[in-house]
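Only one protein chain is missing; all other protein chains are in place.
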Amino acid sequence: MEYFIQQLINGLTLGGVYALIALGYTMVYGVIQLINFAHGEFFAAGGYMGVIVLSYFAGLGYMETHPVFCLTASFALSMAFCAYLAIGVEKIAYKPLRKESRLAALLSALGMSIFLSNGLMLTQGVYDKAYPSELFQGGLSFGLVTVSYLQMLIVCLTGALLVGLNILVFKTKIGMAMRATAQDKTMSALVSISSNRIISLTFAIGAGLAAAAGIMVGLYYGSVRYDMGFVPGIKAFAAAVLGGIGNITGAMVGGLIIGMVEIFGAGYLSGEYKDVFAFIILIAVLYFKPTGIMGENIDDTRV
Amino acid sequence: MIQEFKKIWKQYAIGMLWLLGLLWPLLGIHPDGTLTFQKTFTVWLYILAGTLVCLFVYVANQGGQLRFITTPVDGVKKSISLFVKPFPRWVWFVVIFVLAVIYPQITGRYATDVAINVLLYICLGLGLNVVVGLAGMLDLGYIAFYGVGAYTYAVLNVTYGVGFWFCLPLAAVFATIAGCIVGYPTLRMRGDYLAIVTLGFGEIVRIVLNNWMELTNGPNGILGVKPVSILIPVFENGFSFEIFWVKKLQFFYYFALALAILVIIGVHRLNYSRIGRAWESIREDETAAELMGVNTFIYKLLAYAMGAFFAGLAGAFFAARMRFVSPESFTFLESAMVLCMVVLGGMGSIPGIMLGVVALIALPEVLRDFESYRMLIFGATMIIMMLFRPAGLIPAQRVGKRSEEKE
């Protein structure tokens, strides 16, 4: 039983991370019907920016004196960096292809993914980069179940970001404009919504969330690597599809499910095949219920 | 016109500033708590210089200032085509064939090695072309079938001692079966879902190869795969056969060449057959194709199976040549690379894909010093091709006229 609860907490942590990445896929798909293959690279870039900023502060010696400030700054800077990256990527590789065939845009996205991950490799090196590890030692024990402080931070921060995003998308005027753009770009233009700006914004938000996930993963596993975006990227996409692509709530639920399945699959079935479970879910969902569990209409996608 | 150039330069300036902002945090913030600008600027200036030259050429070409170069080049092109025209196509085929045959005789071991690589990738590229170029389905896990073919031969040979020629059809059959297994559940999906699911399947195959220790020896791979053997009749002491192991690279080259020619002919025939037309109709408009009586499901499955079949053949040859297989050879990046070849050359165009393969295999060999930039350039190439020349270097020639092109 303790083992089960422990796994549940681990699954929650991982699932939250997947949910954050999946949101980027689902939002971009909702607005321009493109699978943004480069999204996993935004996640990796976020992890790298986190390690760069944190090590910089550690080098200055601020980590001991102002840990909260350092952490906040690293999250903020890396999210901003990835948003900045994503806006440019969209302008260069996707915007000119918006009227072309989907295959062209998809291939361009794939090329961008390869380009970015190798760009990271060239600037940051082939080897793993370690996070400064003084932060977050220990945790709370409840009997045999341990929840590390880091896990608490990840779960809380993920929750806060998800709530914030929900408010942004469903309660504000700009969120309304995002949903409108996803539903009908011509009509949005006729009511003076600039679809270019909304698309940039969508990319920026998605990449920002992915960057946050990147730092969390970096902190959690202690290091980052240039190709770390690939596998979580696919899994997060599986999560987005599971929840019904284009559906924001669906992506959150889907991420949690994929995370849980992975942790429990690794814990109870086989650790070596843990990566396979997400793919099997992806294929099964697409085969039996291509609209996802939250029931999304394929012809009429939206944020 | 001038206004347009102004816009290009403005966008370029913004883009370069954006790049500078992107590079600096990656290169200029150091873990010892210092900030530097030197390195960022150097890298940035290199990129600036490189792109500036490209842009200048582009703008000058658009504006017609390069006429003093393009006019003679066009003239040379014209005279070449005038020179070429009187000869029928088969003459050129013969010339290329003869060149291919004598190639290993006139070059060294290393060049032959590269050539074998090119030939195997031509098989792979053409196989993928059946799926992507003809039937219009994006397959990102294609290398898995190559892996299935390679592992079929390696496992059967090392564990059970089965010979190459018996394994070759088996490898193709296994790959085809794998293709059908992947294809069957995925073919109901739309293009972009299909892409990600095939990617998932490719990863599953790799993970299984990596973890099924009893069969595949896991990440260590299988060593000691026997090379291709042929029986040579020997007339001493009566009549008997002697096994001849094709260990020499030159001989293996001819096998690879034969395979490549077979695949080229096969794909060419498929392209112009009833099946090829069915694929084309599916690629252009699946619903319309179905309404016209094309059994889309069967034909899509067939495209998958055919693509996998060719990959399986190439895989067996790969195992026989390397005499070693490991999951490392069948990663997603390999799939992406084959795809990149197809896209670069021109989807659906056989000469285009051959050119694409040569460009992406041979050029990196020449530019050894830039080894680490290889994948970076691949990625950039894909984007640039999609932006400026989505039909590829040698676009596919389509049969017949289309209504929208008649004007």
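Lettered A and B in written order, each chain numbered from 1.
The rule is short, and it goes like this: a contact is a pair of C-beta atoms (placed from the backbone, for glycine too) under 8 Å apart; a residue touches a chain by one contact, two chains touch by 3 or more.
The rule is short, and it goes like this: contacts and distances are computed from a predicted model.
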Protein that the absent chain corresponds to, by UniProt name, given "Dihydroorotase", "Ferredoxin--NADP reductase", "Branched-chain amino acid transport system ATP-binding protein" or "Nitrogenase iron-molybdenum cofactor biosynthesis protein NifN": "Branched-chain amino acid transport system ATP-binding protein"
Option touching the unshown chain, where A:Ala177, A:Ala204 or A:Met294 are the choices: A:Ala177
Contact residue for the chain not shown (choose from A:Ala189, A:Leu269 or A:Ala284): A:Ala189
Absent-chain interface as seen on chain A, which is shown: 173, 176-177, 179-180, 183-184, 186-195, 300, 302
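Everything that follows uses one rule, which is that only the chains that are shown with their structure count from here on.
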Chain A and chain B, separation of their C-alpha mean positions in angstrom: 31
Of all residues in chain A, those that touch chain B in their complex: 33-35, 48-49, 52-53, 55-61, 77, 81, 84-85, 88, 92-93, 96-97, 100-108, 110-124, 230-231, 234, 237-238, 241, 272-273, 275-276, 279-280, 282-283, 286-287, 290, 298
Chain A-facing residues of chain B, complex: 15, 18-19, 21-23, 25-27, 29-34, 136, 138, 140, 185-186, 188-193, 195-197, 199-201, 203-204, 207-208, 210-211, 332-333, 336, 339-340, 343, 372-373, 375-376, 378-383, 386-387, 390
